[in-house]
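What you see is the complex with one protein chain gone and the rest in place.
What follows is chain A.
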Amino acid sequence: MALFVVFQTTFFLTLLSLRTYQSEVLAERLPLTPVSLKVSTNSIHQSLHLQWTVHNLPYHQELKMVFQIQISRIETSNVVWVGNYSTPVKWNQVLHWSWESELPLECATHFVRIKSVIDDASFPEPNFWSNWSSWEEVSVQDSLGRGTLFVFPKDKLVEEGSNVTICYVSRNIQNNVSCYLEGKQIHGEQLDPHVTAFNLNSVPFIRNRGTNIYCEASQGNVSKGIEGIVLFVSKVLEEPKDFSCESQDFKTLHCTWDPGTDTALGWSKQPSQSYTLFESFSGEKKLCTHKNWCNWQITQDSQEMYNFTLIAENYLRKRSVNILFNLTHRVYLMNPFSVNFENVNATNAIMTWKVHSMRNNFTYLCQIELHGEGKMMQYDVSINVNGEYFLSELEPATEYMARVRCADASHFWKWTEWSGQNFTTLEAAPSEAPDVWRSVNSEPGNHTVTLFWKPLSKLHANGKILFYNVVVENLDKPSRSELRSIPAPANSTKLILDRCSYQICVTANNSVGASPASIIVISADPENKEVEEERIAGTEGGFSLSWKPQPGDVIGYVVDWCDHPQDVLQWKNVGPNTTSTVISTDAFRPGVRYDFRIYGLSTKRIACLLEKKTGYSQELAPSDNPHVLVDMLTSHSFTLSWKDYSTESQPGFIQGYHVYLKSKARQCHPRFQKAVLSDGSECCKYKIDNPEEKALIVDNLKPESFYEFFVTPFTSAGEGPNATFTKVTTPDEHSSMLIRILLPMVFCVLLIMIVCYLKSQWIKETCYPDIPDPYKSSILSLIKFKENPHLTIMNVSDCIPDAIEVVSKPEGTKIQLLGTRKSLTETELTKPNYLYLLPTEKNHSGPGPCICFENFTYNQAASDAGSCGHVPVPPKAPPSMLGLMTSPENVLKALEKNYMNSLGEVPAGETSLNYVSQLASPMSGDKDSLPTNPVEPPHCSEYKMQMAVPLRLALPPPTENSSLSSITLLDPGEHYR
């Protein structure tokens, strides 16, 4: 066993030694190690360029060799790339190879070495790798120049989405360096204390002016400078789309494509991509000057097949597309021309056109499109040179547009552009009778018929309608008919017809002829049929109407209504078997009441009103509130009324009214309910469901209370607009009662006053009759008749004088006496002065006991005479009358004296005269001054009318003959007591 182990070990060692020996022998025999390795750098492309040679090639022949290349960064052990490069090698040939570094070369030292092996089947020797060449060091940091911070790569051009490595070299390791891409800080990997690299993955395209990337060196907060680079990111070059070529004349091929995004960059880093056209059969190439088309000249008539390659290229990428085609299959004809129309009439025309000739026996497929009246018709036709097509079934008086395009009929490739022309067909007579309707107003003795018709559609008018003929034929008197021509575009006319049946025919006429007639019959019976109006509810889509069929044969129904606000009669014809329809039109407006009348048309074409319907397409809330009057205001109630409010002219059917009442009382009155207004305030609400009930008595109110009310109508859409409440204050309860009492009283008083005024004479005579004048008494005549002197009136001599009391007012009366010139002011009169006329003789034997006293101051005659100086004293009255005094002379003197004084000195009005009745008892005066012998009451006495007159006027002038029957002149200083 041990022997076996020793043998085995010896065998393997021998084998290993043999293998090692063989390699060494071969290597020595073929020393193919690459030599003269030189490495240079290209900063623009960030690439290392290697060149080397291989010595000692055994034969002077080309051998295929494989070179393995190792690249290290910073230090030799940090191998960053290993790869093989296989190429034929000749003896003493200098080989070149490049390697692009991801990391900018300025940021790190690179090391390169290389070894080789022969990989050629013709070489009989076994192949072994050569030894590595020595490491070749490449460093460009030394050439950076002055500065402390450098950022690389400079102005690098990359494609959008690619990965980029940037780096900075900071010569001062104490600096803190931060780098930013478009303002955002980026973080990298430190390669050595001076160098940091940043891997930017999938860089975006931001702008064609490049992207600023910068690094800032700082120590603490102190900036030591900013350095940066501009990275030019290009859009990815797109493959051209829709590449195609075609010929219009077999001389030139016109190739077009969609170039896609322009990849040009600023700073001339990259121009727009270029396009090159390459044709493989001919081997020709053309650089296109436009970015989306290129013309290729056809030089060989015999070449029919073409294989084109379109190559798009920029600095970063190359794209290509390929098409293979037969030239005859890519014929794009030139547009047809000379499009014309011949033999155009009302319904057909002939269209002609021409095409550009291509080759002999070339067949064209042409397509014709006819546009008119909103319709389009298409026709295909094959032609050789000149095209022609018969257009039929055209509409009269219609403008058409006809156009044509063509293509190669043998190998359809593409239509030409359209070539077209407009034409108009001729007119024809209108093909349909106008739609006619009427409204009839019956008046005594005649009918006013207004005919309406709708203009014919263009389809039926067949031209321009010039006028309408209206033929009115009296059916009761067939011989009489009337023709009226109404020029277009009128759509109505008014006829006044008598009480006969009339047939009216309406035709529309254009320049060619008349349309069929539309016939309508107006019966002799007036249309006074009373039909109850029914309310209907409209919808946004219109009004849905239905009606009971008319008994008997009908040829149809007509529904008419008026549009608002134009107030134009509209109508709709409905077939005889239909008893419902929907009236829908854009003219319906919310809040407008529409009245529909449904007529049945008899076989005699007489319209009979069947039903009336009214409604709103959409009811709205009332637009205004009624004007409410307050009546019968009492302390406990008032009445609200709004009789003038029209329920018909509202934007909805008035369903009733809401009466809102506000009061200080929290409780609502009976019949009222509590409600909350829009402003949040509470009030009482009363609902009136009858729209015609336009009054409300609000009772159970408190006197002297303040109430507010508001009346608003409501429809199905809501109430009327908000408005202010009207204020009412109930009156006081007593004041009304007072008014009830006072008013009749005032009335009565007024009545009495009026009666009194009217009966004043009667009252005067009844209540205070005039004092009779004795002189005027009838008894005088009787006396005169008897001639009895004793019975004369008021003869002084016949009378027993009575005492006269003269009272002079003591209050400051100033009387200057004429004789003495003594002022009365000097004498204060504190007591009234009386002058008494007393009987002087006890045994008086006079004619009678009558005392006659005539007061001149109240003399009627004096008052009548004005300044009359004579008192109508009986002329026979002797002055001895004054002899009743103790001494007539004395009395006279005294009288004269006083009289003179009075006349001369007493101004009128300054002295008052108090009259004491002759009948008056002296007891009525001052008792102390009364005479001891009271005067016997006279048996009779008589007054004359008394009238207060001023003394100046009343007294006669002071003549000696003056005889005053009873005059008392007062002298305060000389009066009797």
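The rule is simple: a contact is a pair of C-beta atoms (placed from the backbone, for glycine too) under 8 Å apart; a residue touches a chain by one contact, two chains touch by 3 or more; residues count from 1.
The criterion applied here is as follows: contacts and distances are computed from a predicted model.
Of the candidates "Scarecrow-like protein 32", "Leukemia inhibitory factor", "Serine/threonine-protein phosphatase 2A 55 kDa regulatory subunit B" or "inositol-3-phosphate synthase", the chain left out of this view carries the UniProt protein name "Leukemia inhibitory factor". Contact with the chain that does not appear here is found for just one residue of A:34, A:104, A:188 or A:210, A:210.
Contact with the undisplayed chain is limited, among A:174, A:268, A:392 or A:577, to A:268.
Within the complete assembly, A:182 is the residue of A:75, A:182 or A:373 that touches the hidden chain.
Interface residues of chain A facing the missing partner chain: 151, 154-155, 180, 182-183, 207, 209-210, 212, 214, 216, 223, 225-230, 266-268.
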